[in-house]
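Structure first, then comments.
The complex is shown incomplete by one protein chain, all other protein chains being positioned as in the whole.
Naming follows writing order (A and B), and every chain is counted from residue 1.
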Amino acid sequence: MLGYILRRLAATIPVMLIVAVLVFLMLRLTPSDPAAIIAGDNANTEQVEDIRRRLGLDQPILTQFVIWMSEILRGNLGESFFFKKQVVELIADRIEPTLSLALFTILIAILVAVPLGTLAAYRHGTWIDRFVMGFSVLGFSVPVFVVGYLLIYVFAIELNWLPVQGYQRFSTGVGGWAQRLILPSLTLSVIYVALIARITRTSVLEVMNEDYIRAARAKGQTEGKVLVRHALANAAVPIVTVIGLGIALLIGGVVVTESVYTIPGLGRLTVDAVLARDYPTIQAVILLFSLVYVIINLLVDLAYTFFDPRIRY
Amino acid sequence: MRMSDRLPVLSIDGLSVRLPTGSDRLHAVDNIALSVGPGEIVCVVGESGSGKSVTAQAVMGLLPRELKADAGNILLEGENILGCSPMQLRRLRGKRMSMIFQEPMTALNPVMTVGSQIAEVLEIHTTLSERERRKRVLDMMSAVHLPEPSRLINAYPHQISGGQRQRIMIASALALDPALLIADEPTTALDVTTQAQILRLIREMQERRGTGVLFITHDFGVVAEIAHRVVVMQAGRVVESGTRDEILQRPKAAYTRMLLAAVPSLDAPDRAPKSGPVALATERLSKTYGLGLGMSHAVRAAENVDLMVRRGETVGIVGESGSGKSTVARCIVRLIQPTSGAIRIGDVDVAQLPESRLRTYRRHVQIVFQDPFRSLNPRRTVGASIIEGPVNFGLGRKQATDRARELMQLVGLPPEALSRYPHQFSGGQRQRIAIARALAMEPQLLIADEAVSALDVSVQAQVLKVLDDVRRRFDLAVLFITHDLRVASQICDRIAVMLRGVIVEQGPTADVFRNPRHEYTRALFDAAPGRMTQFGAFAVST
Partner (left out) sequence: MTIDALQTESPGVASGSRPAGVWATSVRNRGVVAGALFVLFIAAIGVLAPLLGTLDPAEINPAFRNKKPGMERTMRADDGTETRMVHRFGTDTLGRDVYSRTLYGARVSLLIGVTVAVISVFVGLVVGLIAGYVRWLDGFIMRIMDGLMAIPAILLAMGVVSLTRGAGLLAVIIAIVIPEIPRVVRLVRSIVLSIREEPYVEAAITVGTPTVLLLIRHVLPNTVAPLIVQGTFICASAILIEAILSFLGIGIPSETPTWGNIMAEGRSLFRVYPHNIFYPGVFLALTILAINMLGDGLRDALDPRFAKRL
């Protein structure tokens, strides 16, 4: 068991290393001069040269990578050109809203989607099934920001039930914090619900054709228990897999949702950094989000052993 | 027909099950009648599509949604199952009737311990406490002769063997002493030695408890071993029914006679030794898997295999699953590269030849695979598949097609069929096409890797005849891989018996069958179902 954990852990290192190389090369592989890109359109030659020296861009590329990498591993993500601050501080500042939003969303999505998908599979071919499938296709198709503005329009402007935009720190009061998270989380959960409901339906449907489902019925088991104990338990692995993979969607959605609701989180930071061509920040945010994504999928892999006794090396 | 003096456990009368519109026939099961008395084993025997499994599902009330029973009665101890509500059915299932399945691996929930799957029946139908349940489960596990029940009770299905899994299924099915047990091909997926043990177990359990058994099978060997009475089905109808001896020794219906005549005998005839030139010789052929990095232990799939096949000779490799017989076949056609040893085709050792130099030799060795549904490319016409090889070696398309037409006739198919797609053919016809494709290469050696194992017994007989004809006609060397002793005894001049990657015994078929020397060979023959029965003794061979 421990061996399995260590092996899986070790397997994520090359992936992260490749991500680091890609993020590093991104700036170096552009046809134009990275120093000039960083300096911006109004910089003169001297300023460009200065940046080149400061970033070590005059060194051989391998040396640059080693220096860059060792700084990152030491926790130094560089200084933001735009915000004039250490990137680490910037990120630390922005983590709370993003984390709150993401956790709220995941919670809503799983609680809604898994029962919905299971029901659709069980009532396969009926109107419930068609409704869930329809919602799922719709959820994939309506862009996050359209959903966002629709919800704002209905619940904040027309009905005036919830605040329009903004974020309140957790420390200033749970009520305000939660109240301002409801709409963004609902917005963000639409696509995630679509994804999870769909995979739940597909996997449960697949499992329902298995012999052990027939065997359970042949024992006189009730349909409810056949569904939960036999079908859902066996469909769990693909479902958690997609929940893990869906984190990529969620991260993309966070960027947009934070912009719609003007939440000062990491997503908003990313957009600002891209607009300002603040490369140290862009690189740091990409690395961070990828790391989170990889780690969550590592956890999902480890969760397999809990859901399926066959997976145990 | 012998009627039981007591009330039958199961009595089916006039049952019809309708197929969805657009099927090849109207009813999956058409106006059938049969009954099972207490303590009686009734075998329903038939080929694929005969409706025997649908009958079993109808009794359990577990018909797939598309199928509907539209006439007749199914009486379980006098209660009509077709009139039961879902709730009433649920109370009957597991308690008064239960079922075991063909694949014990897929019939057990992989994420639940086997103990809790037996306990599930008790949980549903009794008010026993958890401790009492556990005790009953342990008792049941001992009753089906599982070793160390207190340890196995916490095992997951993947941690135990196939035979043990089927024992778990039986324990769970009989936990509440049902009046009726339905066994749907319960030993088909098992190796022959395990099959014998499970058959013995089913017999022992039902005798002790007086259970009536409806036993679905396609295998007359199994019928001979276990049946009290037999019902023969064909295309959804009951063709004939009677006691075991009536059906096996004095069958009335032509269909039954044909089926029985197609069962190969276990008596291997004496055959004159073949003296043609050697087509294939392997020397110390070995294949080891898992020598790569990170593999904790190596698996020796085949070890020091010495084989020799002459032109005009059929050599069989028999063995159970995992014995390495298919590995040997795949090494010889060089779909995989052997770890060591020699494979001589004529004078050349091809064991380690690189792909570029293999090509000339490939045409000398051809193979026919087991699965008729996957061995032809579904997107290409049969003709395209057959001429692919010859065209690769420079034959003109026109000549290749002419030759393909001849070959189609040779394997008993109309030459016009060359322009059709594989899905338009039955399993047996596809195997004939695969043989034609192999023959198109004009090989010296033909390997048949379980080539008839997926076929119904009547079709099997026809394909075997085709194989034997072409062997004679082209003076082919044939390497015949099979798990079926009956088939091996009838077609092979010599056989080699494999166990865990090693040939344990080799010799002329008649000698090996009459005087098996190795302990494993003896066990294998002892386990062959129906070995005491001579099938088709009544019929004139065609």
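Note that in this section contacts are C-beta pairs under 8 Å (C-beta built on N, C-alpha and C of every residue); 3 or more make two chains touch, one makes a residue touch a chain.
In this text the structure is predicted, and so the values were computed from the model without any measurement.
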item: For the chain not depicted, the shown chains it touches; value: A, B
item: Listed residues A:Trp68, A:Phe104, A:Tyr122 or A:Tyr293, member touching the removed chain; value: A:Tyr293
item: Residues in chain B touching the chain absent from view; value: 333, 335, 359, 362-363, 365-367, 369-371, 373-380, 385, 388-389, 392-393, 421, 423, 434, 437, 440-441
item: On chain A, residues whose C-beta touches the chain left out of the figure; value: 14-19, 21-23, 26-27, 30, 32, 37, 41, 124, 137-138, 140-146, 149-150, 152-153, 157, 164, 195, 198-199, 202, 205, 238, 241-242, 245-249, 251-252, 255-256, 259, 270-271, 273-275, 277, 279, 282-283, 285-286, 289-290, 293-294
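By our rule, only the chains that are shown with their structure count from here on.
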item: Approximate Å spacing (C-alpha centroids) for the pair chain A, chain B; value: 49
item: Residues of chain A defined as touching chain B within the complex; value: 210-212, 214-222, 229-230, 233-234, 236, 307-310
item: Chain B - residues contacting chain A, complex; value: 60, 62, 89-95, 98-99, 101-103, 106-112, 120-121, 124-125, 156, 158, 169, 172-173
